[in-house]
Every structure is written in C-alpha cells, then in structure tokens.
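All protein chains but one are shown in place.
Showing chain A:
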Amino acid sequence: MASVSATSVSFGCSFNQTKSITASKGCSISLGTTNRRLSSLRFPRLRVYASAKPETVSKVMEIVKKQLALNDSVDLKPESKFSELGADSLDTVEIVMNLEEVFNITVEEDNSQNITTVQEAADLIEKLVADKPTEATSEASA
C-alpha cells in the first residue's frame, strides 16, 4: 500500500488544475475539475511509472555485485553504468538473465538493449512485474 501513496503523490505534482486530492485505500480520488478523465484512477489497474522501489534497486545491486565479483569497497550507486563497473556485453546479458530468473519475468529483445545502469534495470523490472498480474486478470476475465 505504500506504493499507492507514492503514486498519488506523483499525480499531485503533475496536474496543475487539481484543487484537492484525497487518496484513500480504495484509490477513489475526488477532484474539482476533469472528473471523467481521471475516473480511471478508481480502477486498480492504473499503471503509473513512478521510479522503482528501493527494495528492487537493492536486489538488483546485490545481483550485479555478485555477478561482477565486486568488492564491498566499490561504490555502487543506482546510476552506475555496468560498463564502468567492468562488465562487458556478455556480462550485461548475463545480469539481465539473472534478473529474469530472480524476478520471474521475461525481458524482450529490444528492452534489454537499453539497460545500461542499475536504475534502468530496476525500472524495467517494476514495469514488467506490474504488467504481469494485469495480463493474468485479463486472461481470466476473457
């Protein structure tokens, strides 16, 4: 539920014409204007690309550290590029496969080309993990 409050905060920043936003646990949001457009917020299938959760980022960093056999003295930030940490292209692909296994996702071909930092990997994982249960529900209802 912490993720719900995070997404409601980000919405508060992006819409200028909102008067007041109250987000409750059921995701019902009351607004002065443009009510119809934002009524989709009531459905839990809302996908807001907020930045990745810290647990995800730290898990990714763990995996990268083990894969590249980095000492603890190496400064590993979410913005560190894999190539700066001494990874060649095969290492990058292997890290992506490791993440696929740990998070039980499938990274598409073109997505994996864009992953160069820890943060990008974590964001992509969040997106894929969020997409997965919605696919399951749509298949169940079909």
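What we mean here is this: a residue touches a chain if its C-beta (ideal position, glycine included) is under 8 Å from a C-beta of that chain, and two chains touch if they have at least 3 such contacts; residues count from 1.
In the analysis below, contacts and distances are computed from a predicted model.
K.L.:
Absent chain per UniProt: "GOLD domain-containing protein", "Mediator of RNA polymerase II transcription subunit 17", "Dolichyl-phosphate-mannose--protein mannosyltransferase" or "NADH dehydrogenase"?
P.N.:
Answer from the record: the omitted chain is "NADH dehydrogenase".
K.L.:
For chain A, enumerate the residues touching the unshown chain of the complex.
P.N.:
Its contact residues with the unshown chain are 88-91, 93-94, 97-98, 100-101, 109.
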